[in-house]
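In what follows, a structure is listed as structure tokens, so that the remarks can point back to it.
Note that one protein chain of the assembly has been removed; the remaining protein chains are unaltered in position.
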Amino acid sequence: MSSAPVAVQPLPQGGVARMVGRRARDWIPAILVLVLTLGVWQGGVKAFHVKRFLLPAPSAIWTAFTNNQHALWREGWFTFQEALGGFAIGCGAAVLLAMVVARWRPLGNALMPYAIAANAVPIIAFAPITNAWFNPLTKSSKMAVAAVLCFFPVFVNVVRGLTSVKPQQLELMRSYAVGQLAVFRLVRIPTSLPFLFTSLKVASVLAMIGAIIGEYFGGSLDSLGANIKQDAALFQFEKAWAEILVACILGIGFYLAVALAERLATRWQPPGGFQSE
Amino acid sequence: MSAIAIGQHGRPRVDGVTRSLEKASLFFVVLAVLYGIWEGYRWLGIHFGWTHPFAVNDTTMPHIHDMVNALFQPTRAGGPLLVGILWRASLFTAKEAALGFAMGAVGGFALGTLLAHSRVLQRGFLPYVVASQTVPILAIAPMVVVWLASLHVTAWISVAVIAAYLTFFPVAINTLRGLHSADRRALELMRSYAASTWTILWKLRFPASLPYLFAALKVSATASIVGAIVGELPSGIAGGLGGAILNFAQYYTFAPQNLWATNIVAAALGITFFLVVLGAERIVVRRAPENLA
Partner (left out) sequence: MTVVAINGVSKQFKGGTVALRDIDLEIEPGEFVSLIGPSGCGKSTLLRIVGDLIQPSEGRVTVNGKPARKAREDHDYGIVFQDAVLYDWRTVSKNIALPLELAGTPRQERQAKVEQMLELVELQGFGDHHPWQLSGGMQQRVSIARALSFDPALLLMDEPFGALDEMTRERLNMELLKIWAETGSTIVFVTHSISEAVFLSTRVAVMSARPGRISNVIPIDLPQPRGEATREDPHFFELVTDVREALHGSHEQVPS
């Protein structure tokens, strides 16, 4: 259920992380695309009299957004807490288990194929079960889905990161006659950081998706997912779109926060990326 | 997995059979351990009346043998066996996912290739390609179905479009990344032959991008199944696994094992898709066993 790439190897700085550091001038094409899209959307809806249940005009969505701002942000915050809780639990458990597995290699070798297989499982189908485990109106059930979704990509990537240390680095450490703990602290953990953050960015997106889909299967009406479902059913499409907008803003914000944390934690890396040519 | 690949290195071939046996027995050992953990936790939970993190009982944690058993029982008296229902549902969902996967992969590859050749386009579109993934796809799924229905598109194709949406992103990003991964010296060699942009793309950049592309396709294989299942949920399509999940979720308190059994089948479908892509990779990118998964 990873809907962002598990890269062959992590780029020094992925996606938005690098964009944060871009110069303002580099943003001009992106802003142009946004303005153009909104313009065509607005114009098209007006010109062709597109029915509002098909696609409301951006202006109508914006009106719904501003009119319901208070309720929307409250719903968004509710959902975001679920996502954040699940993210913390899932990623935390994944990192801890990855460290154990990286320390005892035979265990890791035995478990990795299963973790990779689990990564290929549509875990989202598990969402209704967590609603049976926990009171569906509480946040716990959604946190559980989000946590399970976050777990596998982070686990697989961190194990890979912790074990992708160059043999000579280990030889050097051996020449200093230091213990396993120091090797972990000085070599394995720093080496795994780019891998960790690549997967944390994936997990931030998955956590939001997990929370919202969990809510879809039954959740408190204080949440985004349940409201999107209800508003769509009641033909309140402008409001549903406004809720989607809130979900996107929170999702992007979450992703950017992780990307920023990556930037701060791996400052030592050279700038680079797609435009390396 | 790469650790296993390293372990294979330089061992005499005689060990091959032994190692396959070892692997097979390890597989069953791990399965048995997982089974033991599940049943053990269940027993302890019921015995001591655990309520944290959730109350353990037959509804929350059915016996694993009950789940498997449920597959070979009819869901209602005189009806077909569950496994038969789920088999047809899997084929239906697989059809949606496969079409979506194909559309998403082609679209993603095309966009990735386009962006790789223009920095302005890259700056213009890349932020939105990344941002598009934070859109909770489930939320827009009903709109997509309504849009396409108004264009007289069959419902299952709408679901394929949703699956394509999830497939597309990893492929686009990794195509871009892969096309840029070509060795600088190899590029210079191509330029020294005065090769055209197309020749360089086809003879050099594309082969260089294959490991990246397959890494993305493996992620996308699962994503397409997720997209298909999620797409079925709000579209009122009952024929697939998403419909089955929705249906059995409603009757969960009466027959929890049915939903668990459906999950097992969904997992099997996801892993099957993954393995198909893995097999394709093995054939196409013979030189890169270390890129497994």
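By written order: A and B. Residues from 1 in each chain.
Methods note: a contact is a pair of C-beta atoms (placed from the backbone, for glycine too) under 8 Å apart; a residue touches a chain by one contact, two chains touch by 3 or more.
As the structure is a computational prediction, the values presented were derived from the model and not from experiment.
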| item | value |
| --- | --- |
| Given A:L36, A:L172, A:L221 or A:L234, the one touching the chain that is not displayed | A:L172 |
| Interface with the unshown chain - residue positions in subunit A | 166, 168-169, 171-172, 174-178, 182, 186-187, 190, 193, 266, 268-270 |
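Keep this in mind: only the chains that are shown with their structure count from here on.
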| item | value |
| --- | --- |
| In the complex, subunit B residues that touch subunit A | 1-4, 7, 26, 29-30, 53-54, 59-60, 116, 119-128, 130-131, 133-140, 142-143, 146-147, 150, 166, 169-170, 173-174, 176-177, 180, 211-212, 215-216, 218-219, 221-223, 225-226, 229-230, 233-234, 241, 245-246, 248-249, 252-253, 256, 259-260, 262-263, 266-267, 269-271, 273-274, 291-293 |
| Residues of subunit A defined as touching subunit B within the complex | 1-8, 11, 15-16, 19, 26-30, 32-34, 53-55, 105, 108-114, 116-117, 119-122, 124-126, 128-129, 131-134, 140, 144, 156, 160, 163, 205, 208-209, 212-213, 216-217, 224-225, 228-229, 232, 237, 240, 243-244, 247-248, 251-252, 254-255, 274-277 |
